[in-house]
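Shown below is the structure under consideration.
With one protein chain removed, the remaining protein chains of the complex are shown where they sit.
Chains: A and B, in written order; residue numbering restarts at 1 for each.
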């Protein structure tokens, strides 16, 4: 049986992470498993845990009244799910649903926030990994916003 | 060059017409006289509708098979609207083929990544046919297709068929979907970092709306692919198709004769400059 620390170390998100930092993060982590159709979280829930996908696929959804949920992104192996745990009020602003059997590592948000606060080196290392992902998603959202394939 | 006079259309006839998507059709054209000229994947024709006008449409059929010109186009204006409304048996004027197509000879020995956005799959399809006809000459072949929604995926049945081939990786993504869609949701450049591309070996062929191509090129560069190995198929206003009317100028290039396929290292600096 692999340790959580080893599993985390192999996840692309933590590639090259210092061993000491890896140990600190692993202390907040747990293995999780979602069946197809199961929600990782729903809009409005407390954002108390975020996820590193090991296998499977997760759809990010928004609900509009009178129509089925709209999926605006899917995430797969090696990607992370959730950013709202980083900033108050720590509530999810969208829903995340496994579209197939999904295995992930869940990381306790309050635990990690506390460790980052206590060890700013860890906090900075986390920030350097999170920010590029957020920027990339922001850029993808801009492209989506343009609706480039529509008849404009 | 089909005719000694590059400005004079030749009469062709609509042999088949297939509705592809809302507002988009595929026309198969046969010459009234003579044989179909040879064309290279990535080239285009000028199609003329009697009394309406002429428009540039890329070739989207198999360059090595058949006796027709295949064009997939969307109704976005007077001429394309008239073309999409043509029925079997209608006569059209054809000039072409024109332009420089995809660098398929250069791609031999390389991994080939084809990235299509929306109807941008149409000009890429002849490249894929050519690659599959000589599959052993190429390394890994990956095709990424971005569409607006699952209902807007062009050539969907053919894509499903290709997806079953063991020697071809087909990745479909849509900008948004309902919960029934099992595939990727997100923009096509977002697929690139996760495709496991070998940047030193990969040559990329990209066609789609210009903004989508810019984002895609940036993702390819971020993945380590060299600028001179990224090829984009550009769109500009085309009137003469032979570099003599000036309409399709794009910096130092005439898209009609220097392109439509242009290398990123030559156009990267002007691609993001507004109004070039």
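Quick note on the criterion: contacts are C-beta pairs under 8 Å (C-beta built on N, C-alpha and C of every residue); 3 or more make two chains touch, one makes a residue touch a chain.
Here is the rule we go by: contacts and distances are computed from a predicted model.
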| item | value |
| --- | --- |
| Omitted chain, identified by the protein name its UniProt record gives, among "ABC transporter permease", "4Fe-4S dicluster protein", "Quinol oxidase subunit 1" or "Aspartyl/glutamyl-tRNA(Asn/Gln) amidotransferase subunit C" | "4Fe-4S dicluster protein" |
| Among shown chains, those touching the left-out chain | B |
| Omitted-chain contact residue, chosen from B:11, B:66, B:109 or B:224 | B:11 |
| Residue, one of B:25, B:240 or B:262, that touches the chain absent here | B:240 |
| For subunit B, the residues touching the chain missing from this view | 1, 4-13, 32, 48, 50-54, 76-77, 80, 91-93, 218, 221-222, 227, 235-237, 239-240, 242-247, 249, 251-254, 257, 264-265, 268-276 |
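Quick note on the criterion: only the chains that are shown with their structure count from here on.
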| item | value |
| --- | --- |
| Footprint of subunit B on subunit A - complex, ascending | 59-61, 68-74, 76-79, 97, 99-100, 136, 139-140, 143-144, 146-151 |
| For the subunit B and subunit A complex, residues of the former touching the latter | 23, 74, 76, 117-119, 146-148, 152, 173, 175-179, 181-187, 189-190, 193-194, 208-209, 211-212, 215 |
